[in-house]
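Missing here is one protein chain; the remaining ones are kept as they sit in the complex.
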Amino acid sequence: MKSNGFRKFVVLAVLACLALVSTNVGAQTFPAKGKALTMLVGFAAGGSSDAGARILAGGMEKVLGTKVEVVNKAGASGQIAYTMIAQAKPDGYTFGLASLPGIMVSIMDPERKAAYKKDDFQPLALQVVDAGVLAVRADSPYKTVKDLVDDAKARPRKITVSTTGLQTGDHFSILQLEQYTGTKYAIVHFDGASTAMTALLGKKIDAYSGNIGDVLSQLKSGEIRVLGVMDKEESPFLPGVKTFEAQGIPLLGGSWRGYLAPAGTPIAIANILSDAMKKALELDDVKASMAKLGLQIRYMDVAGYSSIWNQYGTLVKDLIPLSRQ
Amino acid sequence: MRKTSMIAGALSAIFSIIILAASLSMEYYSSIGPGPGFFTFWLSLILGLLSIGWIFQEFRRKPKEGEEKKTLFPRGKSLVHELEILGAMIFMALFMDILGFQISMFLFLVFLLLILGKVNKVTTLVISLIGSVGLFYIFTGWLDVQLPNSSLAFLSVIGF
Partner (left out) sequence: MDAFQNILMGFSVALSPANLLYAFLGSAFGTLIGVLPGIGPAAGTALLIPLTARLPPTGAIIMLTAIFYGTQYGGTITSVLLNVPGEAASAITCIDGYKMAKKGRAGSALSIAAIGSFIGGTFATIALIFLAGPLTKVALEFGPVEFFSLMVLGLSLLMGLAGKSMLKALMMGVFGLLLAMIGMDPVRGSPRFTFGRMELMDGLNFVPVIMGLFGLAEILENAEETLSNTTSAKVGSLVPSRQEVKDSVGPIARGSLLGTLLGLIPGMTGSMASFLSYSMEKKISRHPERFGEGAIEGVAGPETANNAHANGALIPLFTLGIPASPTVAVLMGAFLMNGLIPGPFLFREQPQLVWGVIASFFIGNIMLLILNLPLIGIWVKMLKIPYTILFAIILTFMVIGAYGVDNSAFDVIIMIIFGFLGYVLKKFDFPIAPIILTLILGPNMERSLRRAMEMSQGDFSILFASPLSAALLIVSVIILITSSLRSVATSRRQKA
């Protein structure tokens, strides 16, 4: 009968060892063999943000030799997932997709009541710049950005422009356009690219503010015309479309999609993840898949993305109160 | 049931008043259209009026045969059954993330089958194992649906 006490001891010892094992993670062996990485994506499966993330996850699996699981936690424009990233264990096994300006707006706008701050995150890498565009129907009288702006000056708040959501990158682009040119538009917020594009094609709204990926299909079928792209360079996906800068308006807009880990993740591990992403983006099939979706690869490492991350707030600070009018 | 209905109507009216009060703190009308508080205000007002209407309706009608004997919730064993089901569901909601799907679902099924369903022990065990561990592997392994692992490290390490 003495075996009862002994048995208890053995069980406790085994449990203690398991507990120790599960908490021991060293940067030297990151990622540990067989332990999967979790990539949190705050957007619905099948959308362009999610698609880009999954392509990267696939590439990272090849580079690192471990499974990278994409977990979708859509909702509240990504806020739910962002909260989870900020609160995850900072051991490098959990990180997630972040979309600028969206995430910065949720941090800075008190009405969004975000449960995280800028410093709750460790930036890892930038993946995609999905530049903003302004598009009109093919039969529209506007041939250049100037045509649209001139008409807006003549008829303030009469030209309807769609966005894919309140306080999205497209919304902020139009607010910036208003600031730079001193014009005012009737801004109409839809929920997503398809309802907004339908409204454009159905002649319900005059102009469409969105990302490159949104307009590829209709551009190809000749139903729309892109007036300008809001990037430093012209886009390979939009031949012949000038930048806004080239048309006299220094407007840069769109979604910048990168990855964040929770603050406190050791820099050595952050660099390993970032480097894996870089290598993944250099793989041929990753490059090809991204191109098919109209996603422009722009990689920045931990240092580069961190500096963008820290400065982005000043870019949107003034626009937030404007977006609430 | 008439009295119970009238009490329910009163609760509904109180609910409407609370919502109405909350609406007042929201913007009623924005620069170009109804604000967030607009519809909530009118809808809660209408609900409140309808609730009062319901109270009156119950007050003025004649009770149906045998109605005065009926209670809202059943008594005795039936009530216990219902509470057991609700309790089990609440257990799942609260503990699924802590204990992990497999363990909590196993306990859940054992409880429901053995205690509530009065099913024999062998069948209970088989169904509970399939329903917990089996379903876990089917959903997470084949179907890529995420079911929670335990948040307690020592459990998740051994696969739960």
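Letters A and B mark the chains in the order given here, with residues in each chain numbered from 1 onward.
Following the convention adopted for this analysis, contacts are C-beta pairs under 8 Å (C-beta built on N, C-alpha and C of every residue); 3 or more make two chains touch, one makes a residue touch a chain.
If you're wondering where the values come from, they're calculated on a predicted model, not measured in any experiment.
Visitor: Specify the residue from the set A:Lys117, A:Lys143 or A:Lys204 that touches the hidden chain.
Guide: Only one listed residue reaches the unshown chain, and that is A:Lys204.
Visitor: Of A:Gln179, A:Ser194 or A:Asn310, which one is in contact with the hidden chain?
Guide: Here the residue in touch with the unshown chain is A:Ser194.
Visitor: For the chain left out of this view, which of B:Leu50, B:Leu107, B:Val133 or B:Leu152 touches it?
Guide: Per the contact definition at the top, the residue touching the missing chain is B:Leu50.
Visitor: Identify the residues of subunit A touching the omitted chain, counting contacts across the whole complex.
Guide: 44-48, 51, 71-77, 79-80, 83, 111-113, 115, 157, 160, 166-167, 186-191, 194-195, 197-199, 201-205, 216-218, 220-223, 289, 292-293, 324
Visitor: What residues on subunit B make contact with the chain left out of this view?
Guide: Output for subunit B: 1, 5, 8, 12, 19, 22, 26-27, 30-36, 39-40, 43-44, 46-47, 50-51, 53-54, 57, 72, 74, 77-78, 81-82, 84-86, 88-90, 92-94, 96-97, 105, 108-109, 112-113, 116-119, 123, 127, 131, 135, 139, 143-148.
One rule holds in what follows: only the chains that are shown with their structure count from here on.
Visitor: Averaging over Cα atoms per chain, report the distance between subunit A and subunit B in Å.
Guide: Spacing between the chain centres: roughly 36 Å.
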